[in-house]
Structures are given as structure tokens and as C-alpha cells.
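A single protein chain has been removed from this complex, and every other one stays in its place.
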Amino acid sequence: MEQIWTGLYLIVFSVAILILISLGLAVIFGMMRVINLAQGEFIMLGAYVCVLASNAGLPLWAAYVAAALLIGLFGVLVERLIIRFLYGRIIDTLLATWGLSLFLVGVVTTLFGPQGRSVSTSFGNIALGGTNISSYNLVLIAIAVAMLAATWALARFTTFGLLVRGTMQDPTVASVLGVNRGLMYMMTFGYGSALAGLAGAVLVPITGAAPTMGVFFVAKAFITVITGGHLPLLGTMGAAGLFGTIDGIVSYVRSSVAGEVSVLIVAIALLRLLPLGITGRLRSGL
Amino acid sequence: MTVNQEFASDAAIPPRWWWWLFVAALAVTLMVMPSYVDMALQLDLSIIFILALLALSMSFLWGYAGVLSFGQTAFFGLGGYSYAVLSLNAGVTHWPFVAGILLPMLFALVLGYFMIYGRISDIYLSVITLVVTLILEKTIRSTSGPEYVIGSVRLNGQNGIPGVPSLQLPWDSAAQLSIDGVFYLSAALMLLVYVGLRLLLLAPFGRVLVGIRENERRMELLGYDSRKFKLAAFVLAAGIAALAGVLYAVWGNFVAPEMFNLNQAAQVVIWVIVGGRSTLIGPIVGTGLVQYFGNWLGTQGIGQVTLVLGLVLMLFVLVFREGLLPTIGRFLGLLGRRFRAARPA
Partner (left out) sequence: MRFSRRQFFHASSGALAFGSSLTLLKGVGIADTQPIKVANILDRTGGLNIYCLKQITAAAMAVDELNSAGGLLGRKIELIFYDSQSNNQLNSQYATQAFVRDKVDVLHGGVTSSSREVMRPIVDRFKGLYFYNALYEGGVCDRRHVCTGMVPAQQIEPLVDYVVGEKGAKKGYILAADYNYGQITAKWMQKFIRQRGGQDLAVEFFPLDVTNFAPVISRIQAAKPDVVWSALVGDAHMSFYRQYEATIGKKNMMLVGSTYGVGRENATLSPQENEGIIIATSFIDTLPTEAAKSFVAKFKAYSGQNDYVGEYGEYGYRGMMLWAEAVKKAGSVRPDDVIAALDGTTYNGAGGLYKIDGQTNHTTMDIHIGVGNTSQSFDVVKSFSQRAPSDTQAVCDLHKNPNDTKQYEPQL
């Protein structure tokens, strides 16, 4: 019985991490069909902002906010300077953002050195099913859920959300109706980047901040998003749920390598069966 | 009137006489070089030829068939590892050399069939090749334990397999290929593949490939099964990448999971883009330039080669979209036109 609680917790934790790192990329991909390979580096930058803010004395929640805001702004900058010129050219965006990711890794390594840094938290641990688990992991799960909820609320209940959904559904009609497409893309990219920055900040106490951490995450995020299909929320939840469960179970039972490889194999099989992703056929929804 | 006849749009035109002269001059230079150049430089140049082969495989697939595959490094690694495992087990090197090329091609056949006959679209195909490379790298890295053995050869996981034998001379199996032997071999193979690919585009196969890249539906309506051609191109490119992998193993006498790395894959993409993806000579030049540049940067203490490489990639995607050589070619063409226009009528 205890094992079941532990197993459930591990699955939920796995899913939450996937959601954290993928949601930003999913929003960007769902809206703009842009594969931003620098998303991992946005997460990394968010982690560094959190470390720097914490070391400067800010409380943890303020560091989160700082990371989200700063990386969001950075995202807007990237969109204006790079992505804007590559609309519609999916492969070129992929390559340009890949170049950006290499560049960012290089810059951070030069500025901060290659060794990892971290922030300690004093959340302690609580007992679950006969063993201890770090309470911070529960905080992470809560934030992942909050991210999903906030994105959904934003899309569903605000004018901005309405305009975004309209532009996603049919950009031409939206612009005919007077929506400033460029502005929509810019804000969406900014929002996706802010989500990534927040993800990085939240992950810091667990994984630390190192210049190459983005590389670990971007592949997983990429695969989750592509498998999820074009609807950001449903797609991410579906793919993250599936992969998180597989990873959680297999890595608990066998090893983490087996878990990761299983996820990758299932991803390939899924893409073969559903070439447009899990939500590929769905017309409406978020 | 374009200066550089290498452009894909002119693929069907046989190469001009001066192209043949260029190739011959290159061949002669390369054959003569070892007498004038020390062993260390031969080693440096050989690796550039070998990596250029890898770049050629990608640019062939991408520039001419329109398929962006991140998986070339997968075949590169598989080729190297196949050769390493087979030659260490067998004690001879001639058939492992061939097997090292054929086995990855077989794998490419299966993978390619799965993807191309499954009508998976461009971006998802690229993603799958990326995922396959990741899977291979992760799997190989996890084979450190003593139970991962093929024949008598430990896969060694993270550390890779050292002590891979050099090629034995076919006429004297006790003797091994020396450093200048490796130089000759890699230079010769690179030239052969380059010329071969260029001439391939004269054949119907090549022209159909370019047609598919331009407009797949049109070719299908004309009666060509685009899947067969794409698959053939995919397998051929895999073979070239595998050849590069085998040569790498022969060159360095080691293979390692880094061959499958995403970093390595990114490097290949960068070489091809810098050189020019719609040409064949471009990637060769791109490889040489970027490798040399990277080495030079390292010695200047600039520190982070990735930083500069990233900038280069962004620059080339945004500004020099077609790569160095075509841009230069066009620039020269523009000059030519202005010059002609300026003459009195």
C-alpha cells in the first residue's frame, strides 16, 4: 500500500516536471508554429536569475517572479530581433534558435563559469507512505498545476486570450478583423518565455543552475510538445501525462535510462500512429 | 548568368570543363601534400576530410532531396562502432570496413521505411531522426557494465572503445595504414564521393530527387513514387555518413558515444549551412573553415567556442541564408553583371 502512494507521488512529480519545462514551448509552438530550440536556455537563464536574486537577498517567491518577468522580456527581445524574420520558415527558425541556444550557453559559461550553482531552501520534508519526501517537490507540483490553470484562465477569460485563440485558429481572418498579428506573436512568445523562466527558477533548488542544464531539458520538452500536437494545454497535459507516467513507472521499477529510452520509443511510435500529435485532429480546444 | 555551376537548379547540366580541371588540380595537390607536410598537419587535415564526408552526406540529403535529417551522426556513430566491434573481434579489418558501411545502411533502410512510407511530414521526420540519435546515444552511454559485450569486445559505455585497429593493407595483412596512408585514403574517398554525388545528379535518379525537393506532388503526378526515391537517398546518405564513421575509427583508433552527440549533430548542421546547403563543395569548405576556426579560437583563449559557433549559425540563417559559397558566387555574379552593363553598348 505504501508503495502505491510512493509510486503515485513519483508519477505526479515526473509529470509535473515535464509540464513545467514544456508548457512554454507548447504555447509558442501552438501559436506560432515556431520550434524554439533555445527554450532550454530560457529555462537556464531563469535558473540563473533565481540564483542571483536569491543571493542578493530576495525571498524565493520574489526570485520566481523576477525570473518570469526578466526572461519574458528577454523572449520579447528575441522575437523582435530574430524570430520575426523567420515566420513560416520552420526549419530556419529551428536552426536560428539552435544557434541562439549555443550562443547563450557560451555567454553564460563565460560570465559565470561552467560549474553549477544552487539555492538551498528550508522546506524540509514530510512523510508520505512510510518514507520521507522533500516538501519542495510538492511545491513544484503545485506550481506546475498553477501554471496550467493560469494559462487556461488567461486564454479563456481575458480579451487577450480571446485574441490569441482567434489568431491561432485563423491568422488571416484575425488580422482582417483588426488584430495586430505581430503584437500577438510578440506577446505570446514573451509569455512562453516567461513560463520557461519560471520553470528554471522553480527547478533550481532541485537541479541547480549550470550553463548546460538547458540541453537536458530541451530534448524532453521538444518531444513532449511535438507529440502533444498543436493545442498547447491539452497537448502538453496529454503528452506529459503519458510520458511522465511511463518514465515514473519504468524508472522506479528498472532504472532511469530505461525510463528515458522507453519514453523516446513510445514517442516515435506515437508519432507514427498520430503524425500530427495527440491533439492533431482536434479542431477546437486549447 | 551564374558563376557557380554547382547550384541545384543547374544540377542537370554536366559539369563544365573547368570543374574537371578544379577537381584534377585538387586531387594532384592532395596526393602530393604528404611529402611536404608534417605528420601532425596530415592528421589535422585527414579529420577535416572525414568530417567533410559527414557534411556531404547531410547536404546531399538536405540540399538535393529536401530531407533535413539530424540523424546523420547516428549513422556516423554506428559505422564507427560496427567497424570497431567487428575488427576487434575478427582480428582482420577488410570485411569489417565494408560491414561498417553496410550495417548502418541496413538500419537506415528500416528507419527510413518506417518514416518515409509512413508519410511523416518534414518537421516530424526531422524530429524522429533527432530522437533516434538521442536514443542511440543514451543507450550506448549506458553500456558501461561488463555484461555489455559483443563477442569479445566490451562496449564500454561512456568511455568508448579504445585500441581500434588501423586498416591493414590488403596485400600485406601484417602492415597497417600509416598516418599518410590515412591521409591519402580519406582525401581520395572524399574526392570520390564528391565527384560521385555531383555526377549522380546528372542521372535520372538525381534529377528526380531535385524534382521531389522542388514539388513532391508534381513528381507524384508525373508518375514517380517519391517515397522510393527519398528512401534511396536516405540510405545512400546513411552509407556516406557510415563511411565517415569507419574512417574516423581508423583515424583516431577509438570510438566514443560523442560520435552520436547532439553537439556533433549541431556541428554538422553548422558546417553545411556555413558552406552552403545547396552546393556540394560548400559543406567541404564549411567543415574546413569551422573546424579550423574552432581550433584557432581555442588557442586564442577566447574561451567559449560554442558562443562564437552559435553566433555564426544565427548569422548564417538570418543573413547569409544560402551559405558562404553561394553568397560569394552571387556577389561575384552581381559584379560581373555590373561590369558588363557598364561597357559601352
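Lettered A and B in written order, each chain numbered from 1.
Quick note on the criterion: a contact is a pair of C-beta atoms (placed from the backbone, for glycine too) under 8 Å apart; a residue touches a chain by one contact, two chains touch by 3 or more.
Since the model is a prediction, treat every value here as computed from it, not as a measurement.
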item: From A:Q115, A:T172 or A:S284, residue that would touch the chain that is not displayed; value: A:Q115
item: Identified contact with the non-displayed chain, of B:L130, B:L185, B:L201 or B:A256; value: B:A256
item: Candidates A:L154, A:V179 or A:I206 - the one touching the absent chain; value: A:I206
item: Footprint left on chain B by the chain that the document does not show; value: 38-41, 43-44, 47, 138, 141-142, 144-146, 156-160, 162-163, 179, 251-254, 256, 258, 294-296, 298-301, 303-305
item: Chain A residues that touch the omitted chain in the full complex; value: 6, 9-10, 13-14, 17, 114-118, 120-121, 123-125, 130-134, 136-137, 205-208, 210, 212-213, 216, 248, 251-252, 255-257
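Assume only the chains that are shown with their structure count from here on.
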item: Separation of mean Cα positions, chain B and chain A [Å, integer]; value: 33
item: Of chain A, residues touching chain B in the complex; value: 35, 82, 85-86, 90-92, 94-96, 98-107, 109-110, 215, 219, 222-223, 226, 257, 260-261, 264-265, 267-268, 271-272, 275
item: Partner chain A, residues of chain B touching it in the complex; value: 68, 114-115, 118-124, 126-128, 130-132, 134-135, 138-139, 142, 262, 266, 269-270, 273, 303-318, 321
